[in-house]
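Here is the structure we will look at, set down as structure tokens.
A single protein chain has been omitted from the complex, and every remaining protein chain is retained in its original position.
On to chain A.
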């Protein structure tokens, strides 16, 4: 498969360029905000002297372009803020340093990633199963009550905000029925059962909301697919209905479903902001939101870039999988 290898290499090179452009844009946007992060770090009362000291320590006294170049350099060589005993080290790959949290951004992201990944991957598996199976059922029962029901559920799912459904789920299953924990996260390594137990509500909430678009997509694709001539061929060969629908019908509907799934999952891995907030989970989304509140620019830039990177990677993976799923697509 040398073709696919070249394709991946070319795409990865393009990814580097996109990330560079993106990082510059994000950097300029967040450094253009009128608030001064050094002011917060300096504390109260803040003498002009101390403020100047803080600015120098945080390397905010340099020009914006110089700061951006420092940022780039830090990714490969690491950075050191200040001198002597007070010096703060941020090892490569350094995507900035959070002074309010006193941790390198890289460490913060890696700490929070398992939480977000746990939420995202679990929910994604659920919504894929729910969405695709309901979509197929709807397509097979087109125009009948079962179809109307599935389409109705999809409409509600698409229009419900996640915080509303999340809070309702906490209220009903957490407080009234007392079935599930209402917040918190237990690492998988500590106790897989507790991990799943704490995650089951956010999974279901996210899955129900996301499944909606999969119901619609799967239904539309299946209706189109089941009308094709090769489906008639399969029937004429003597294939049973289940085989016709799954092996011949769903197989063709798979490409757009996988595309949507890859992009959705990539997006969600960058932080399920509202869901994390509602269920008080310390994920990437929560990290980003509190960083915005504290003017922690380094974290905002780092998390934003990381999310963007995930989406670019998701696109790449989707393209590769697309080629594997559809023999007519070539990556030449």
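Keep in mind that, in the parts below, a contact is a pair of C-beta atoms (placed from the backbone, for glycine too) under 8 Å apart; a residue touches a chain by one contact, two chains touch by 3 or more; residues count from 1.
Following the convention adopted for this analysis, contacts and distances are computed from a predicted model.
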Which one, "ABC transporter ATP-binding protein", "RNA polymerase sigma-70 factor (ECF subfamily)", "Chromosome partition protein Smc" or "Xanthine dehydrogenase family protein", is the UniProt name for the chain you do not see?
"ABC transporter ATP-binding protein"
Quick one: which of A:64, A:91, A:191 or A:233 touches the chain that's been left out?
A:233
Using the document's contact rule, name the residues of chain A that touch the chain not shown here.
228-230, 232-241, 248, 251-252, 325-328
